[in-house]
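Working notes for the structure below.
The complex appears here minus one protein chain, its other protein chains still in place.
Chain lettering (A and B) follows the sequence in which the chains are written, and residue indices restart at 1 in each chain.
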């Protein structure tokens, strides 16, 4: 693995899950690997879980971590090539990436989409520029369209909680008050369609995800029908891909206990942060069905598996 | 000690002071204790001394520290239970605390009061929620009503500078332009009334602290009378507890050299930051009477004593 920006960077998905689980058992067994190695974490956007779990993963491997909040600590960064930089942006991504590549052995980058222009967001200019100009391995800490560290942790969690070899997993759209990226949902779909699970997606009409990520999934428009017999219900809001960035006004899609009645005692998943009683009801989050904290805990070991493989290849 | 949120978490106050002083002599003697242990520091508010002294204490013990500025780095956090989270707050404290507890072995939390509603502030919801939901030991880095790391460092400083076994200590209200929390003053009162000192408090009428923290202290309303023979004068502004959050307009309560004339060559203390020539005059802060920098220095060892005891019990 040179970079880690999607499931396509993983050769043996099941083997990779096993590696993460082995690290969960012995998190400090490879502490020599990161000696004299520096991880740079670059945030164009807020982060709690990703920031702290990746720092923890690096520490477990003996790495030094440097965190940079682009908009607070540093200069605004120009992404476009060929422009006359006479506006608010003081540094070009070509220099920023190349310089960070001089200071860090591995770079993690978080950069959300603006949700204004689909082609721009799906072009993934920022993460691509870091790959092109930094000269070091790049880890996506959530890009405009994908969040592979989250999806990897989700798959690890499913493998821990599954009661059958090929569990039924359903990704369900849920309500939200803001326009959210499709990244977590795209990414989860991409990982599930590569994993050994029975995968479906359910959403209101007009909220279908890009089929470049959902190919192979069963598509539903009715939660009750989709949830029948489900082992895992992954709940997540996303704004429309079709009417790009549109927020859906479907409050009845919130997940409460009654929605889970016909599942196979489904475990409920969410990447967090979750707005209680908007996306998922208190009664579900405070029940044993919810495994959202386990997902968050596994973020450490998914990040650690990625870092370990990169360190071994440096 | 499971958590550290008030003097009540300390069993043997004098023994604990001795432990801090021993750490001051040999700060690196227990560097193995923190190996592979992570301290999370969560700031809902600004911090200089607490942030840096606690990081330093953790480093002295060989711990890894992760710092999170809630309002800058992460999402706004909902504190109330049962609410429909359709406003500005994206994450509930139940998830935030539980997740941080997965990433950190010990958590420090700073959260100031809003000073709008006394019952809300004195309910200490945030620190209690972290105790309830994180699953790990919690250290108060100053809560709505108490600042025990500061008071512990203050007691350590008094034990270093005292000239008699039971020194006379006076806490004096002082002027300020803003409405400040009562936390430092409540906490100092609580620690002093548990320590082997002769303790008084002096403030203008209407600025009495809550008697849950001052029980056992002598109460004065006249600085001259209160300061007579004092070995230590602890200067601090606080807004009114009675007329909750009211700022007192008593500029004459500022501490200058003339105020110290009838003391027993009193040492002058303050938790910092201090507004010069509003709270304390330059002539006092720049004299040998002031031991404010010693107090700040001792913050490292009070934090280190707390962390050490927690690490030994993990």
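Definition applied: a contact is a pair of C-beta atoms (placed from the backbone, for glycine too) under 8 Å apart; a residue touches a chain by one contact, two chains touch by 3 or more.
Source: prediction; values computed, not measured.
Per the touch definition above, the residue from A:100, A:269 or A:307 contacting the chain not shown is A:100. Considering the full assembly, B:49 is the residue among B:19, B:49 or B:236 that touches the omitted chain.
For chain A, the residues touching the absent chain in the complete assembly are 36, 38, 40, 64, 66, 68, 72-75, 78, 81-86, 90-92, 94-96, 98-100, 102-104. Touch with the hidden chain on the side of chain B covers residues 27-28, 31, 43, 46-49, 51-53, 55-56, 59-60, 69, 72, 177, 272-278, 282, 285-286, 292-293, 296-297, 300.
By definition in this document, only the chains that are shown with their structure count from here on.
Here the spacing of chain A and chain B, counted between their Cα centres, is 39 Å.
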